[in-house]
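All protein chains but one are shown at their positions in the complex.
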Amino acid sequence: MRIAPQIQSLIAFPNKIPPKNPISRGAAFVVLVFFALLFAVPLYVMIVTSLKSMDEIRLGHIFALPVAPSFDAWDTAWNKAASGFTNTGLKSGFWNSVFILLPSLAMSVSISSICGYALACWNVKVGNLLLSLLLVCAFIPFPIIMYPLIKITVFLKIYSTSFGVSVVHTILALPILTMIFKNFFSSIPTDLIKAARIDGGRFLGTFFHVVLPLSPNIMIVVAIMQITGIWNDFLVGLTFGNVQAFPMTVNLNNITQTQTGVRVYNVYMAAALLTAIPPLVIYFISGKLFIRGITAGALKG
Amino acid sequence: MVRANLPAQSTGQQSFVHKHAATLAVVPVLLIALFFYFGSTIWSVVMSFTASKIFPDMTFVGLRQYARLFNDNLWYMSLENLALFALGSLGSLVLGFVLSVLLDNNSAGEGAFRTIYLYPMAVSLIITGLVWQWLFNPSLGLQQFFRDLGFKDFVFNWVGDKNKVMYAIILASVWQSTGFYMVLCSAGLKGIDTEVWQASRIDGISKLRMYLEVIIPMMKFTFITSFVLLSIGAVKAYDIIVAMTNGGPGGHSIMPSYYIVDMYTNRRFIALGAAGSTVLLLIVAAFFVLIGVINYALRKRES
Amino acid sequence: MKKVVILGTVLVAATAVVASSFAQQKPLGELVVFNNWSSDAEIGALNVVRNAFQAQGGKWTDITIAHDTGASIPLINMLTGGNPPDVFIESNAGLRRELFKQGLLNDFTAYYNSLKIDKYIPPAVKDAMTVDGKILSAPLAIHIVGTVFWNVAAAKKAGVNPKSWKSMDAMFGDFAKIRKAGIIPLAIGAQKWQLEYLLGSMMVEVSGSLYDDICGLNPKRASIDSKDMRQALAYFRRIQKEADPGSANRNWNDTTALVMRGDALMQLHGDWMKGEFLAAKKKLGVDFDTMLVPGAAGVQVTVDEETFLKPANETKKNSIEALFKIMLTKSITENFSVIKGSTPVRLDATKGIDKHAKLVLAALKKPGFGHPVKNITMDQDWSGAFADLADAFWNTPEMTADQFISQAQGKFDEVFKK
Partner (left out) sequence: MAQVAVKHLDKVYQGNTHILKDLSLEIDSGEFLVLLGPSGCGKSTLLNCIAGLLDVEGGRVEIDGKDVTNSDPSERGIAMVFQSYALYPTKTVYGNMAFNLRMKRKSKEFIDQKVKETAELLQISELLDRKPATLSGGQRQRAAIGRALVRDAAVCLFDEPLSNLDAKLRTEMRIELKKLHKKIKSTFIYVTHDQVEAMTLATRIAVMDAGRFSQISTPDELYERPANVFVARFIGSPAMNFIYGTISFESGINVISHDGIRFDISSYPFLTKPQNGQRVILGVRPELFHRATSDAKSYSTLLNIVEPLGANVLCYCQLGKSDIVASLNPSDLAGVQTDEELKLEIDLSKVSVFDEASSLRL
């Protein structure tokens, strides 16, 4: 009887290899620090640049700390910059992003997890066929279905609405998410599902009472992937939204691509940071869980 | 143990929904796969044989759009850049693996390191493009910084150099995605039985040898998964091009996705966009058949 | 809450009635305006039109999608798929022709004639408004491409007088001198679309008919391989060789900034550069000055145009006609141009306009001097292919004019093959 590693990991975490000689450890540490600095540089530059005045930026000292830190650029980016008569800045895009994210997160995770569960734990007649279809779908490049999808959403009257963008995100996420969930749920012992059936758990009852409580890792991993993926999306929001439904990334690109005069890098950086804050916050809060989830095998196969 | 063979449906006293719950649960995904993916793909392929420009137009012109496509230097450049980008973005896997190994051997500050390596993943490619464009800005970015330090001839204007612009894009995307591959590799490393390490210590095999000859082969499926994900990323690459270069200079940073979307939007030439995406689909199909065969062969040898 | 809303609606309606009774007898309704402008100058100028429309009792609702972010896809799909805007910025004749064929656009020909303003409209502008003999759009502003703005102080420092150049060669002749003064002679933003305009400027510099033969509504293959085209390419190549190393992928406004700072002497581009100088508080004729490209045989004229959806009811019809009229009103186009830095769309609109706009209006009076820019007239497929070639020619120094010409012929055959 093999207990799924994922479930085992709820109980215990694999042990580490004991450390060895201090010299190579020191060398490893130095390399790690070097790369950490390299990875941190862009964020640092973004932050300090956003706090500088343009005059200071023109001096070209990108690493220097701001002489007189000011949040003016942030204010401009959030409230004033961007396109349109109202010059509403990024804040309208922020809410669009929220209204795109929430429904698509809910739809994609619920549909794909239940489908993955049906494929993994129940004997569905078309199951194998569907799995091969999904594998193919996951590899279909987005551009090939982009234009017809536009036509379909136009036909469905959801084109240029935030809900329409949510639907497209859901459609794009389903194949890969369904496969991820199927793989994960396959590791749940069949006996558990059988026991639940005898106990009177029906299809959904068993899912909610037995399967879901076993799946916090996969749920966290998928949720973080979806949240960052959808929030950071550009092309889907651009092609399926309009100004009422443009996500923040499109607003950001509008700001950085179309501002006239001297390019206001401080505002760009502030706008970029504002756009990046929600996924960064989610990541800093739950990144550990994400790492643990993947390490525990949430994304096997 | 017999794997899940619970009946999906049975007949009798139960309600229809209850009986067919599992089947009903897969129907939405099945319909989406068939209708949105396969339907759309077929539509695009059909369009590629027509003369459609701004609006779909059912005048069939045979392979004319494909002839156009393959007579277009930009399309070749985009394919070259795709290959270059795919190869270059392997850098995230290599670096991710190295970092995961180092982290596996170093417990001091592990959490902090992981956090730093992974945070770019939370940042959108539009922002990644913007910040790297900024760092590459010849008069305000890194080039100026180093010149101010006294390296007067330091040149770091990759975005403006047609021979280096792809490296700039690759660098930015490696920065963005390395953390994710580091986590995948960490997962692969954790999945390796600790007894293997104990055995190697008893046999007196050096760590480096172990990684090269035992651990890397053991992690081949992690690498294949990563490779597939990286390839999908390369095929999709669009945002970062928009944010960094818009394909310039001289089309030297154009990629197939950008070429196709540009055909659909700015050039308003549906048929050529559809032809491009059909070719892209064939390339992807060929590539994944290859990966599939390798994967199958490996797994067969395994069992 | 509901009461407040109703009260508000009543008030707005009342205001609208009052306002419209002053200006026009017919009541105006709401217009949804799709717009892809976003800079301060652009928005400020558009507000002139908006305010005038609202003063007449109309309601103006915006949809804005900035340039170069795939604006046409949302627009086309909004038009064909429902929820379309009533008015949208679109200058491309090909698209308007397609949309009109589908019965989506309003035909203003009769209304335009009833306004009796034909003699004030520059021919290039009227050409741009007209598709297949029908007037389908209203012009907002004119910009010309193929103008040179230079930094007066820098010219002084280098000891050159741009106005004295009577030809391109005379201009190139002074470059060494300018360089000696530590100044970049000609600042270029080598992005594809800027290069496209630059090559167009060189073509129209050599010959107006060359430009029309290649970029006009009825392109002629024979003109591709011509002495004039080779001359235009030679100028284009020369400029490329003179460009500074930082020019690749540089934004036009960053390029303008070089001229403003005096790092570069001048920029050869569209005259929307003027807005950048003005925004930086530079004075035309004092800090910077303007002229057409030395020895120019013509200029490319861009006309920003609003196109109107076929109205669904009488109110809408009144509204779009009111807006159409507003745009062609002398005082409005004057004010608009002052703010945007563009040139008015009427030859008689001279009040308050600057030296440069006067220069443009004077040039446009000359018959055959203004040519609607290729964005308006040129087949989009052909236009895109031509732009790709211009971009490639610029970025491939070893590419010869012969190669350019034979490749352009190949593209021409592909595009126009029946």
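A, B and C are the chain letters, set down in written order, and residue numbers restart from 1 in every chain.
Simple rule for what comes next: a contact is a pair of C-beta atoms (placed from the backbone, for glycine too) under 8 Å apart; a residue touches a chain by one contact, two chains touch by 3 or more.
Given the structure is predicted, the values throughout are model-derived calculations rather than measurements.
Residue A:197 is the one among A:58, A:151, A:197 or A:288 that touches the chain missing from this view. Set against the missing chain, the residues A:210, A:248, A:273 or A:294 yield one that touches it, A:210. Although one chain is not drawn, its touching partners on subunit A can still be listed: residues 1, 7, 10-11, 189, 191-192, 194-202, 205, 209-210, 213-214.
Going forward, only the chains that are shown with their structure count from here on.
One simple way to say how far apart two chains are is to compare their mean CA positions; for subunit A and subunit B this gives 15 Å.
Subunit C has its Cα centroid 40 Å from the Cα centroid of subunit A.
Multi-chain contact residues of subunit C, defined as those touching 2 or more other chains: 68-70, 73, 80.
Looking at subunit B, one finds that residues 139, 242, 261, 264-265 touch two or more other chains.
Against subunit C, in their complex, subunit A makes its touches with residues 82-87, 150-151, 154-155, 157, 159-160, 238-239, 241-244, 246, 250, 253-254, 257-263. Interface residues of subunit C facing subunit B in the complex, by the touch rule stated above, are 68-73, 76, 80, 94-95, 98, 102, 190-192, 245-250, 380-381, 384, 388, 391-392, 394-396, 410, 414, 417. Of all the residues in subunit A, the ones that touch subunit B in their complex are 1, 5, 14-17, 19-20, 24-25, 28-29, 31-32, 35-36, 39-43, 45-46, 49, 57-58, 60-63, 111-112, 114-115, 117-127, 130, 133-134, 136-149, 151-152, 171, 174-175, 178, 186, 189-191, 193-194, 197, 202-204, 228, 231-235, 239, 249, 252-253, 256, 265, 268-269, 272, 275-276, 279-280, 282-284, 287-288, 290-291, 294-297, 299, 301.
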